[in-house]
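To keep things clear, I will list the structure first and then write my remarks on it.
The complex is shown incomplete by one protein chain, all other protein chains being positioned as in the whole.
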Amino acid sequence: GVLNHLVAELLTLQAAVSSLVTDGLTVSMEGFTHLIPHAEGHEIIRQGRREMHLVRMTPDIIYDQLIGAGCATRLTFSWGGNPGVGSLHRFRDAVENAWPHVLEIEEHSHAGMATRYTAGASGLPFGVLRGYVGTDLPTRTTTITPIVCPFTGEQLTAVPALTPDVTVVHAQRADHDGNVQICGLVGIQKEALLAAKATIVTVEQIVDELPPTPGAIVIPGWALDAVCHVPDGAHPSFAMGYSDRDNAFYRAWDDISTSRDAFIEWINRHILATVDFAEYLRSIGHERGGARV
Amino acid sequence: GVLNHLVAELLTLQAAVSSLVTDGLTVSMEGFTHLIPHAEGHEIIRQGRREMHLVRMTPDIIYDQLIGAGCATRLTFSWGGNPGVGSLHRFRDAVENAWPHVLEIEEHSHAGMATRYTAGASGLPFGVLRGYVGTDLPTRTTTITPIVCPFTGEQLTAVPALTPDVTVVHAQRADHDGNVQICGLVGIQKEALLAAKATIVTVEQIVDELPPTPGAIVIPGWALDAVCHVPDGAHPSFAMGYSDRDNAFYRAWDDISTSRDAFIEWINRHILATVDFAEYLRSIGHERGGARV
Amino acid sequence: MNAAVRVSDQPHVAVATPPGRSAIDADDLMIVNAARCLGELAAAGRAVCFVGIGLPSTAANLARRLYQPAPVLVYESGCIGSKPTRLPLSIGDGELAETADAVVGVPEMFAYWLQAGRIDVGFLGGAQLDKYANINSTVIGSYDAPRTRLPGAGGAPEIAASAGQVMVIMRQTARAFVTRCDFRSSMGFGDGPGDRERLGLRGGGPTLVITDLGVLQPDPKSCELVMTSMHPGVTRDQCTAATGWPLRFADD
Partner (left out) sequence: MNAAVRVSDQPHVAVATPPGRSAIDADDLMIVNAARCLGELAAAGRAVCFVGIGLPSTAANLARRLYQPAPVLVYESGCIGSKPTRLPLSIGDGELAETADAVVGVPEMFAYWLQAGRIDVGFLGGAQLDKYANINSTVIGSYDAPRTRLPGAGGAPEIAASAGQVMVIMRQTARAFVTRCDFRSSMGFGDGPGDRERLGLRGGGPTLVITDLGVLQPDPKSCELVMTSMHPGVTRDQCTAATGWPLRFADD
């Protein structure tokens, strides 16, 4: 990693963000339906980052907040809704009305984004898929182009590797060497981490030894940069074994985010006026369940 | 699968081989250092298959036997030695002296073979890697060709997908629906199975329910064709949790296989004169350890 | 989260419920219809379903309870063979992972399972559908100056390309069933017969459009969606009025 090659450093989230996430970077925060790194998103808003290129398959509430707070000028994504609820109003307001300013978008499909991260993690400049064919996406997205199989002559689609400056994910556990364990729906996190130039992982728990767990994957600490202990750091998303998805918050976000004023007030009160994620959780009246493993 | 779409059939190995493995097919038997499907190799020798195109990263003793027994006319591989011991004498005799007949070889690197299986499993006609560059392999192997990144102009290497007619692997457990669990070093088995038109999996044990196991992967039965209960079916390779690698056998194979006569006698006595793998194991005086889980 | 399943997630294109049909009835009818189709496919051994939350998940789970052999549920979040005991609220629901035969990462799900042709049935939905079953879940109005920005394509382009067949579930309205989609997020039959083959799509494409009024199916020759059945009490006029192109009926 960039900070030290053979281990990941255990840092506060504040320190990790201030040392690794600067204005203008391309930042990916992944977690497909699970383990969405909300604490990290908040910290970036708190530290006032600007002109970021945000990358994420499903922008979700985490990027709705960052976009509405004016942190981003560009978004690469594949599906931008509030799952099970409806629109991402801040995302829509940015795309439809350029509020708070213009948001340039680079739009892909899920399969294309997965292929791009995989290429990045593999050290390849591009990936190949059977994708996008017959849709209007290639007419609007310049990072989609045909490629011909040199053996069969068949035409397929190429997409360039994603290599974020920083990738951020949330995970269940890390040990003191920064080895990180992700359990349950592992999504695209490993690829997003390994595709990045620098990485930050927030975790529910720091343990002496990672417990062997069915279905878990481990990313060695030497392949990571910063590990931060942030219990419930995925809220309103969840960490299997530690917390449940806060479906009520997802629904409540629809109201909070519909009007610019309500959104600004919410951001001021719950993110900018709090010092960290623990205080944020208290400010919204959220009780932590704690480890259930 | 070819036999029934929504489940894998539980068959005897004899029935699986006789229904799925016919002369002239391209057959992959995988297991990288672990879970090598020796019982299947023996059964193919017993049933007298001919003109097979054998595919495997590390031909190992399993293919030394098949090649020496005259089952194969073509071999696609990346490393053909007896690990920790030395030569594969039957493989060498075939390549150097065309005994028992000419063996056409298609030679790749490990990374290239892995890329080829992955392309096959992904339904793509080719895969891309940073590979083979500066070596003499592309001058001897026609299935290695340059490809240019459409975004950066960088030159990389393309290899065609491997799509065996049949892939065979050995695994620890299956349930009654044919869901297969592979634990420990999972190697290239998932890709080899998913790249194939038909599949056979031999297992140590059939269980009512697959026990959640750290580090295990499961292949759903509906993606497989035949599952066969063959305890210790990897011998002299091993199945983590069930058996240890029989290092003495690997060393003994060096003597058995050096001379054509000794090899023929061994094949006659231990494979052709036995009805199945259990009898083979008794014939070589091998005691089964049984499950140690 | 494929665009398929967000029938209820398309804001600003919500359909006013016409007299005589309640929203709940409409959803239930579509669910039961889809479940029945999945049961038939499962009986034929072809019912590995790629599902998301919403009506398709409900339909697939209903079919899993009703039919033997049961369809296999694959959720794009990475769960293969999930057997939830209650209806999941999101495709990230823990229950889906806990009851799955296998949980895989997102790249593997799209490459080894969907792209490789292992999915028999995909579900799609969206804000607009045209007579060749192309779907728009991206934008209403122009792309550069959208009237309504929708969530986007998600998993839809490759579901539409690679699933053995595609079932569309959408409420039928003249605003949604359009002559031409403002944006083509996923491909049905393109501009007509032969387009899928010409573009090398391996999946069979749309076979059924299940609506609150009945069922449309592509004409085998023209690929145009034709009304092949109507729910009891629904009239041809109702269907015609709820369709933006000159709708044909199968028994014409």
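We call the chains A, B and C, going by the order they appear; numbering starts again at 1 in every chain.
Going forward, contacts are C-beta pairs under 8 Å (C-beta built on N, C-alpha and C of every residue); 3 or more make two chains touch, one makes a residue touch a chain.
Computed from a predicted model, the values in this text were never measured in an experiment.
By the touch rule given at the top, the unshown chain touches A, B in the complete complex.
Checked against the full complex, the candidates B:Y132, B:W253 or B:F277 give a single residue touching the omitted chain, namely B:Y132.
Per the touch definition above, the residue from A:G24, A:G123, A:P146 or A:P214 contacting the chain not shown is A:G123. Not every partner is drawn; the one left out touches subunit B at residues 32-34, 57-58, 77-88, 91-92, 95-96, 107-112, 114-115, 117-118, 129-137, 140, 154-155, 184-188, 190-191, 215, 237-238, 240, 244-245, 247.
Taking the whole complex into account, subunit A touches the unshown chain at residues 4-7, 121-124, 179, 190-191, 194, 217-220, 222-223.
Going forward, only the chains that are shown with their structure count from here on.
Of all chains, the one whose mean C-alpha position sits at the greatest distance from that of subunit A is B.
Subunit B and subunit C have CA centres that are 40 Å apart. Counting partner chains per residue, subunit B has residues 123-124 touching two or more of them. Among the residues of subunit C, those touching two or more other chains are numbered 111, 115, 162, 202.
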